[in-house]
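Mind looking over this structure? Questions follow.
A single protein chain has been omitted; all remaining protein chains appear in their positions.
Labels run A and B following the written order; every chain starts at residue 1.
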Amino acid sequence: MMQLPIEWLLVIVVGLLIALLVMTVYMMIGRARENRRQVVTTAYLERNQEDWYDYLCVDGIPREELIPKNTAELKALEELFRSLVHNIKSEEIDKRISAFANRCLGNFYRDALRKGNWGERVNALSRIRDFGIDSLAKECREMLARKTVSKEEFFLLLLIDMKFNPETFSERHIGNLDKLSSKDTKELLFSMSDLLFDQIVETIDHLPARTQYAVVDVIGMKLNASRSDKLEQLFSSSDNELRIRILRAFNLLERLPADEVLIAAIESDRWQERLQAARLFHLLPAHSAVEYSKILADDEHYLIREEIRRYLAQPAFEVQVDNEAVSSLRE
Amino acid sequence: MMPFIETAMQVFAYLIIGYMAIVIISYSIMFVLSFQTLRKERSLDRREMDSRFVDAFYSKPVTILVPAYNEESGVVATIHSLLNLDYPQTELIIIDDGSKDGTAAAVIKQFDMTVSEKSGNPTLSTKPILGIYRSNVHPNLWLIKKENGGKGDALNVGINYARYSYFCTIDGDSILDGNSLLRVMKPVIASDGKVIAAGGNVRIVNGLDVEYGTVSEMKLSGRPFVVMQIVEYLRAFLMGRIALSKYNLVLIISGAFSVFSKKHVIQAGGYNVTTIGEDMEMVVKLQRMLKENKLDGRIEFVADPVCWTEAPQTLSVLRKQRRRWHQGLLESLWAHRKMTFNPKYGAVGMISVPYFWIVECLGPLIELAGYMYIIAAFFVGGIYYEYSVFLILLFVLYGTVFSMGAVLLESWSLGTYPKISALFRMMLLTLTEVIWYRPLTLIWRVEGLFRSMLRISSWGEMERVGATDSKGAVK
């Protein structure tokens, strides 16, 4: 019979338990230290709140005592800037935040980019962008050239590069957009300046389908109808997904496409296209809206029937067109 | 005669020891995997992600479904917490599953509701609906009253009336943190819809200070077996699910808080209305559907969005709950037993399903046998002492060490219980787990195991009854 290694097991179990206890103590010390740091952070913010307000919102004169002296105060500063950037929009304040952050937080984030783990690097990148720390633009570009960056970092690096070097962004990164998720592509495109975005719209025919979708979506999201000609032109595409998105963009823009586009959409064999078309009807003059509604009133898809029903049920509708046509449709 | 018993005792001992070794090894692997994931994300400031995802343009609208059956006392707090979610577009549907108490009346009164119409597309067949109400305060808050048909049926009603293409299920007595929905939807949005279901982390709210659906202070409950449940939840969620999620092997995401793609759930036929654990069954069904239709989808567990839920306060309720859970587990596995060791189902069939069969489902039986062996060995004495001491050590390793590890891991990575004293008390209690809490739950789970075996054997009968019934109706 095999001898059971009881002693071994005992050593392992006791050893692990001791290790866990040591870790518990370590963690408790860490907690206590964290609590102390919290006190310093709060004190810094309370002490300097008025001065911060004066610097950022009134005079722009940085006072010496605002400069953080330790990591806890640095964290406090980070919190304050974060809260402001997310709640207040002002070029002046952004400029002042950027000036101060370049001076006091630049090195801190440089270290985080070099030595930190993934979480710390992502945090640093978010802040570099939010606070406009352009003194780190070079580091970020170097990082972007590396092949090992994670998806999240890559996306943030693109945003940073776009913020600090907008002029050359589209030629350098247009091919990179395909590597992003569609949500990230949209976010990137949406946060672009109109000038830069128009550059991209111009080249849309040469972009991969996924990027095209995002561009079309963002045209709608930007609520700027000046690009609707481009949309009409793209509608001749045989890509159904693209066509649906184009119609959705028209809906977001609250703008009617050319007649042939609308008719093509109504007669499409994709229900999503017909639904988007139906949603455009309220922009039509009442008479043609009723005519078109007749085509879709008995559509096979319930959402389209629902849309038409809801549209015709508007009380304002009755005065505009003869009641007979509407009431026959409402049934 | 004696040599025979001796051999049997030895073989049995080796069997149990071998089983424990398998379990301990798989737990260790999962522990290491979870540790890696949590270490990576530990210092990440999740608020940055939140603020990027909160914009209505990028996030996907979600319909929140709250099935409620006799939840008069808790449902209003739940609704408050759901109304305060930081999420751009939501719709909230409370489904009163034929409650016998004043659930519907309480909701109607509190949120100033009136009878209303709601468009839907009833693709799943359900019990009839008794009325639809809409709040005059919060235009996105609805209440659907229906005849009693169980939780699965209530959820199916909700799916039929859901406006958006993702839905989130939340128990009528649970509470969400403000950013929870955003965080659980994050993998769905970030993956462009490749993630078809995601589940959040469920924590126990007992002993915490809850006001208007917000957990305002993290205090630890004074009752030992509530604390033990907290530890148990931490262990199950942090260790098991994070690791499984990493390789798309998830078979359980808690019905108390998860999001699903409506399209895929409808494709899978909606919730099963006869099984006990409809939430687990749904996930297994989705995994199966993905593989059978060769779809490129994932089911994920997300550790940081937290859902607070009320844990049983008395032993008898706890017993019922554990019995039910185990029944649900066995029934789900049984219903999809053809996936077991079936290469057609990929890693899910080869790893997850067998893992759940061996470790989660049959484990309690073997473990309980181990406990009995220890007791028997003390009476018989002799060389069995050695076996039993060895087993005890394994139990300590398996129970206490892993539990303590989980508590520490949680405290280190997420820090939900910030008080040092709370952490210390949890650690102390886990030391005693092996002696009382573990055996108790084992007994209950074995009880559930036997119950569902009885139920499964009567399924054939039930189906036959159902068939004749429907024929009668046609006639």
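In the analysis below, a residue touches a chain if its C-beta (ideal position, glycine included) is under 8 Å from a C-beta of that chain, and two chains touch if they have at least 3 such contacts.
Here is the rule we go by: contacts and distances are computed from a predicted model.
*Asks:* Given that one chain of this complex has been left out, which of "Response regulator", "D-alanine--poly(Phosphoribitol) ligase subunit 2", "YhbD family protein" or "4Fe-4S dicluster domain-containing protein" is its protein name according to UniProt?
*Replies:* For the chain not displayed, UniProt's protein name is "Response regulator".
*Asks:* Based on the whole complex, identify which of B:P3, B:P139 or B:P343 touches the chain you can't see.
*Replies:* The one listed residue touching the chain not shown is B:P139.
*Asks:* For the chain left off this view, which of A:L84, A:L156 or A:I219 is in contact with it?
*Replies:* Considering the complete complex, A:L84 is the one touching the chain left out.
*Asks:* Would you mind spotting which of B:N84, B:N248 or B:T340 touches the chain that isn't drawn?
*Replies:* For the chain that is not drawn, the touching residue is B:N84.
*Asks:* In the full complex, which residues of subunit A touch the absent chain?
*Replies:* Residues 45, 49-50, 53, 57, 79-80, 83-90, 93 of subunit A touch the chain that is not shown.
*Asks:* Across the whole complex, list the residues on subunit B that are touched by the chain not included here.
*Replies:* Subunit B touches the chain not shown through residues 54-56, 80, 83-84, 86, 88-89, 137-139, 178, 211-214, 216.
Going forward, only the chains that are shown with their structure count from here on.
*Asks:* Go ahead and note the Å separation of the Cα centroids belonging to subunit A and subunit B.
*Replies:* Averaging C-alpha atoms per chain gives centres 31 Å apart.
*Asks:* Quick one: in the complex, what on subunit B touches subunit A?
*Replies:* Checking each residue of subunit B against subunit A gives 10, 39-45, 47-48, 51-52, 55, 57-58, 119, 121, 189-192, 386-387, 389-390, 393-394, 396-397, 400-401, 404-405, 408, 411-412, 418, 420, 423-424, 427.
*Asks:* Mind listing the subunit A positions that touch subunit B in their complex?
*Replies:* Touching subunit B from subunit A are residues 1, 4, 6, 9-10, 12-13, 16-17, 20-21, 23-24, 27-28, 31-32, 82, 86, 116-120, 122-123, 126, 181-184, 186-187, 190, 221, 302-303, 306.
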